[in-house]
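A single protein chain has been omitted from the complex, and every remaining protein chain is retained in its original position.
A and B are the chain letters, set down in written order, and residue numbers restart from 1 in every chain.
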Amino acid sequence: MDKIAEVVESSTSQFTAQCYELHQAPPLGSLVKAGAGAVAVYAVVSQVITASVEPGRRAIARGKDEVDETAVYRENPQLLKLLRTDFTALVVGHRQETKLHHYLPPQPARLHSFVYVCEAQELQEFSQRFDCLSLLLAAQPAGLGDELIAAFLRQAAQAHQDHHKFLVAAGKELAVLLNGQTSRLNAILRRMKE
Amino acid sequence: MSLELDQESKRLGVVISGSLSKGIEVKLDSSASVEDMAVGRYVTIEGERRRFFGMITDIGLGVADPQITINPPDFSDPFIAEVMSGIAIYGSLSVMPLLTLSGDETSLLQGPQPVKTVPAHFSVVRTASQRDVELVFGQEGRERFFIGTPLDMETKVCLNLPVFVKRSNGIFGKAGTGKTFLTRLLLIGMLQSASAVNLIFDMHNEYGWAGTSESGHSVKGLKQLFPSKMALFTLDEESAKRRKVSADFVVRIGYDEIEPEDIEILRQTLNLTEASVQAVFELARQFGEESWIEKTIALQPGEASDLLDRLHIHEGTYRNLRRGLQKLQRLSFLVPRTSEKAVQKILSCLDQGTNVVLEFGSYRNDDAAHVLVANLLSRRIYEQYQRRTERALGEGSQSPRPLVITIEEAHKLLNPEVSKQTIFGTIAREMRKYNVTLLIVDQRPSGIDQEVMSQLGTKITCLLDNERDIDSVLAGVSGHNELRSVLAKLETKQQFLIFGHAVPMPAVLRTRDYGSTESYRELGLSGPAELKKKAEQDIEKLWGN
Partner (left out) sequence: MPLDLHRLMPQIEVMASKLKTAQEEQRQQLQRALDTLHKCDMAALKRKIATSRTTWLVADPMENPANFYDHVACPSDYCVVAADGSQIDIDRHSLAHCLLINLGAILLSYGSKPDAQLLSQPMLYSEQADLVIADPSAGRQETVQGPLLGLKRTIAECQLLVDLLRGLGNERPALGLLDGSLILWALERQTYETFVREAILDKGLLPSLATTKELSQSRMLALASYISYPGSTEVVNILRVALCPHDPADCDRYCWGKRQLGERPCDEVSGLRDRDLFYRVLKTGQRSALFMSRSSILKYYGEHQICFFYLCLEGEIARIELPIWVAQNKAALELTHSLILEQCRKGQGYPLALSEAHELAVVSGADREQFWQLVQASFVERHLPEQVSAKSYSKRTRWL
């Protein structure tokens, strides 16, 4: 498992990590892990931003005369050094030694801990329980939580042998959590299918 | 073995609310489809400390959020349908808990107990397994007669015969719903177990030699099955001969046997006025009980008017009476007098333990014949039984054998107007004081006196759709609201509801098979050759005296 990013901001409920490679953030909804030692924090990618390294500077359109996007980067090699890709992930659990917990960790992820994308085995193990769904539902801004859940479940289903069974079980859990919000439930269910 | 049976029981859902008086509400799991449920099925509920046994009395649909009903989700998408069922939308059952199966000492010792409490919240509800049903209803045996199977199960539900015959019982149902079938079965059961001796007034010639099944096939009657235990009497020799039925005795009733009380009961049937009935009593006093009919019929007009004046009987009354009596005269089994009293004959058979079937032959549609014969014979027999029982009590000797009298179209004999006068009303009211009970078969239970209905120990009903009929059958029964819906949902044929003393709890059953060779064998009945031999032996015994 190769590290793909490093934690640059951390709080109990989420952390932000800077990717080592520009544009190489893990997809929305994927399960990532910060720290590889005895304590690891699990989080779901909720936001990916590629922007200027310096806060005051903004990217401008450079490709008017270029043939394709790669030409823009070729003609402006400084861009690769002046841009960075960051992602924010919402914390959904942690591992203490070998024991997996589906609730927020007592301490947030440490700054500069390495971030890894969880592989199928780990994702399957983590998604045996659906406790994280209630955490994700509350994500701000409104509507982000729904997209996140759908993205997360779509990916987690791939890690299980019986995709359909997993999705139905997750759907039922959501139906309980979203009692009284049928249209919201419907919207998420539609997005959950492959 | 028992493990297998237990595993049969499928989890249905959990208890969510309810009360003892109104029944328990159960929310179905998503794995249990509401369309697979049926009213009348048995379920077990695993409470905290006890196991409950109950019956499904109603099935419904529920939603977690009322909004869903206004904007139903798109169920054409199977994924959404699968997710929502059981959570946002669910099936619900109403269950009537009837017995507790285990958990307390009493039920361990004595078997299932009547229910006195409700299961705790969210107790798991399962379909009843075969083992559970057997535990409740008992296994087939000498004294437990297999009458049918619960819905969608193969378990044999058995009737406790000794308890059954201790009280009068009723079999009800619309025409064509299988009452005759059931009656036949029960009679066989009683015959087999010899728990009582039977006198059957076979008004439609169904029970004696042969009957017809639903599909029109001929099925064997009691005489064919139990030649040694049955005596076949008939009112109509001609009819019997035509049907190739060999009767053991032809019943004739002499006028001298008819008492004024018998006429009183026939008032409606013979279209007599009150005054006519009074006149009968007068005439009987005048001519003596044994010959009054003869004499009255033989009256010449001249003699008549004097008599009438003397007795203060009105002319019109007399005419009315004569007309009525003429109707009686049509009955060819009525003769001036007989040498062999039918009552004696019947009694001697009964004493020997032989059951008697009295066929009515072509009189099957004759109300007057029904009422007169049934009432008259029964009254005589009952009087005998009374005397014997009292004597036995006094002397400490053996009481006569318990007797069950089977009557059909009971509303004619037990409607509120006449039930106080017919012997059947008396028998029903006096219960087993004198070892005689009734088996009432009727399709209009609302026509039967409520007092009599309330005396019935066990009731067996096939489908009834008349509100008043349903009311009268279920009157005073605990849980009658729930049973109403069960009753209304019975299939037209082959299903019946039984409740009362002879079963630990109400049951919806499918009638056991009868009419095929299989069924005969199952009933433990011998093959034809054997039967013949046995029959010959028995007939000798019968007439041997």
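A few comments on the model shown:
The rule we apply is simple: a contact is a pair of C-beta atoms (placed from the backbone, for glycine too) under 8 Å apart; a residue touches a chain by one contact, two chains touch by 3 or more.
Predicted model only: the values in this text are computed from it and were never measured.
The chain that is not displayed touches the following shown chains in the complete assembly: A. Checked against the hidden chain, the listed residues A:54, A:68 or A:97 yield one contact partner: A:54. The chain omitted from view is touched by exactly one of A:11, A:24, A:76 or A:128, namely A:76.
Residues 54, 57, 60, 62, 73-82 of chain A touch the missing chain (whole complex, contact as defined above).
Note that in this section only the chains that are shown with their structure count from here on.
Taking each chain's centre as the mean of its C-alpha atoms, chain A lies 73 Å from chain B. Those residues of chain A that touch chain B in the shared complex are 164, 167-168, 171-172, 174-176, 179-183, 185-186, 189-190, 192-193.
Chain B contributes residues 30, 64-65, 67-68, 71, 73-74, 77, 79-80, 82-84, 86-88 to its touches with chain A in the complex.
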